[in-house]
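Shown here: the complex without one of its protein chains, the others still in place.
After this line comes subunit A, so read on.
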Amino acid sequence: MADFNWRTINIDALDPESAYNFDLSTLTPTVQPTSTQDVQTLNGQIRQLLRGGNAEGALRGGLENVPYGADEQGKVDRICLYLPAFPGPPHDVDNRMSQSNPPNRDVALTATHIQIRGSELCDTLMKYLYKGMGQGSNTAAHPSGNTGAGGRNLTPQATGGFTQASGRNFGGGEGGMSVFLSWHEKLVEMVGPGSIVRVMSDRRTV
């Protein structure tokens, strides 16, 4: 008895009332688990639509079938799929040209795409935006959830599209952050800060 170190007993694990034994998954709302396979198949379909030029259909498909239940890899795959979908200048374009591109294309696309949206779809779109903004690197080894700008050092320029500042190693291409920000601005004009609060407080992450 003397050789047993009483101080190493984890008293919280033995206390049925303590927060240690509290199963946090009971708090989350029920979410159908989607296997990574399903997410991959759906991603494939969305890719088809994008290649076919049907950007609106692809967006809608992605917004309606949200991979809430999938594991992290599935979710990351989905957002990486969307990064090229969000309009932005291609990789190998000269910087000066790419600065003028994003605003025009963005405005046109956002105006057409955010025509008829239910509030639930808008919230999902907002979640994707925040997830995309949180993507730190191309390999997406470090998704920082849906909590806003990633941990990199982004200069706080306006959404004019300073592509040099947004960094080369961004998942989908240069100007990724500015694209997200311009989409974000249009979406907030439409749905207000309530949507942002919903993204922050929702336990179902995308």
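The rule we apply is simple: a residue touches a chain if its C-beta (ideal position, glycine included) is under 8 Å from a C-beta of that chain, and two chains touch if they have at least 3 such contacts; residues count from 1.
Keep this in mind: contacts and distances are computed from a predicted model.
**Student:** For the chain omitted from this view, which of "AP complex subunit sigma", "Actin-related protein 2/3 complex subunit", "Trafficking protein particle complex subunit 2-like protein" or "Annexin D4" is its UniProt protein name?
**Tutor:** "Actin-related protein 2/3 complex subunit"
**Student:** For the chain left out of this view, which of A:I46, A:M177 or A:V191 touches it?
**Tutor:** Per the contact definition at the top, the residue touching the missing chain is A:V191.
**Student:** Where does subunit A touch the missing chain, residue by residue?
**Tutor:** 22, 26-29, 119-120, 123, 191-195, 197-198, 201-204
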